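My structure is below; once you've seen it, I'll send some questions.
Apart from one protein chain that is not included, each protein chain of the complex appears where it belongs.
Entry: chain A
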Amino acid sequence: MKMLHYWLEFEESMGKVWDKYLNKKVHKFHEDKRVYFEDISKPLHIFHRLMGGEKAKELQITDKRYVETSRTLLEKISFLGKEFFLTWQDEESVYLPASFAYFSTKQENEMLYYWLIAMAAQIENVTNNSFIEKNQQAMYYLTKRYSGFDVFYKSASQYLMDKYEQLSFLKSLDEQSNQDLIDDYPNPLWIYPPSITLSYANNVDSGDEELTREEDKDKSEELHMKKQANQIDDKHETDGFLAFLPESLMSIFEQVNVDRCEDDSFDEDALYHAEDLDEITVGQKQANLSARIKMDLELLPDNTVTYPLGKGHFVDEWDYKRQDYLLKYARILPQVTLNVIPIELPRRLKKTVKKIQGELDLLQLDRIKNDRLPYGDELNMDSWIEYMSHQNKSMHHQNFYTTYEKKTRDMSTLLLADISLSTEGGITQELRIIDVIKDSLMVFSEALEKLEDKFAIYTFSSLQNKKVYFNIIKNFKDKYDALIRGRIESIKPQYYTRMGAAIRESAKILDKQQSANKLLLIISDGKPNDEDRYDGRYGIEDTKKALQEIKKKGITPFCITIDLDAKEYLNYLFGQNGYAIVRDGQKLPKVLTEVYINLTK
């Protein structure tokens, strides 16, 4: 037994050595000069836009692809040289290999990424028939326009041809472009056509899918690459293996659509296996709603109570069809959340807050100069001369002084956050829009506290015109502290977005402030809508009217949205300079503060 064990161990270690030897022999890679996509992904993104690539496109990591090549004996022995990481793109993304180690310098390996990005920006919709031609065209364009790429391409292609003899077909490409040749060996400098991708995703009932995803949230991990996929028809419900005889059981049952042949336990290593698979096959069976069990778990109870402040009051609403106001139509219900637990600033936000506060420190160095005062730091010669030159001095005040005081910005800002149900939606698997809004409110409050600007925070949601909930998080008099943070933390998404009414209510509050400058900052994730007719044009027109009203009152509205399709209606509502779209929701906390500083600097 011991002997056998020893023998097995010996065989395994020999296998490892052999494998390493073969790999080294076949791959010819420079492992110590390997460059990883992750390390330079941000500059690559910028470079893609700079090269004129479509701005909305993402850069992602690609999976290996099987290519039938003519292999050397060593490759055949080692089972290597069949799979390749090739660069390709579709409408959404450019897919690049996770790392490169072809060349003997890091600089060249990195340059290969830049080259491929530039190629991808030049080439669109490559197919199997057109891709040699398109790659050649792009290559000519890039080498002609950029002397840097010219130098790189010449040395890189020469080097690759020397290392991989099969690539020498590239030399003859000018004269002939033979499809068969390219199967010899894939060229790492080219952009390849997309592999077979999953077309079935669109057919899934999205509602059901959402629910499943939500429940499995903490279990899910993301596969950071695009796999080749296949699809099977597994809709037949009779395939299940029946493991018991129903006649032997005393029970009443209905037929339930459950597929017993699949193992539904969570596979801990799913991600690992997925990465290793050549192709992923996906069935069409949908999650079975009736087979789910819901139960109450013993979790910490939510002690917060939403407390209404009075019976509410009414505001007008604009009916664009009648071109008139519906007087006292929407009922505002102010409320406040009680029993919240005061909290400190969450650790995840500390870094952002610190960074922003550092920037704000610079802002505060500005001092404001006050002229023509009866007393002060310096004598103002202009005022004195003016006084001396006046014929009738009795009418002139003797205000000759200038002072420099710390800048008081004379700003009142009301932050109005949309907390409708759509904010429950996910930005990533772990992060919902509402979480980002909460983080933003906290970071923003820290920033305003630092600036000593007066501010208030309210959230709103609505159920038709009868109930427009207007939650007070912090009014202008409240001090920003742990309790306010607790209130922000306790925000929950609910109902719809009757934006016009919320704007009018906010304007009333802002109007009472004494500051010279008043700003209404609205954070939203979509169009105004409600379950009655307050949808589509009606909602937009009412919101537009409300915005016009507040502008007349001298309040400046500004909207920050996470709605990517927002441009058209936002332009109409807020004007070209009246809004900002945040494409990466997770950046909202930082962007919000930056926008504010830019707006009020």
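Keep in mind that, in the parts below, contacts are C-beta pairs under 8 Å (C-beta built on N, C-alpha and C of every residue); 3 or more make two chains touch, one makes a residue touch a chain; residues count from 1.
Keep this in mind: contacts and distances are computed from a predicted model.
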The complex's invisible chain, by UniProt name, from "BMP family ABC transporter substrate-binding protein", "Aldehyde dehydrogenase (NAD+)", "Multiple sugar transport system permease protein" or "ATPase associated with various cellular activities AAA_5"
"ATPase associated with various cellular activities AAA_5"
Write down which of A:37, A:114 or A:400 is the residue touching the left-out chain.
A:114
Of A:9, A:91, A:359 or A:382, the one touching the omitted chain in the full complex
A:382
Using the definition of touch stated at the top, determine which of A:127, A:147 or A:394 touches the missing chain.
A:147
In terms of residues, what is the contact footprint of the unshown chain on chain A?
42-43, 46-47, 49-52, 55, 107-108, 111, 114, 145-152, 155, 369, 381-382, 385-386, 388-389, 517, 519, 556, 558, 577-578, 583, 598-601
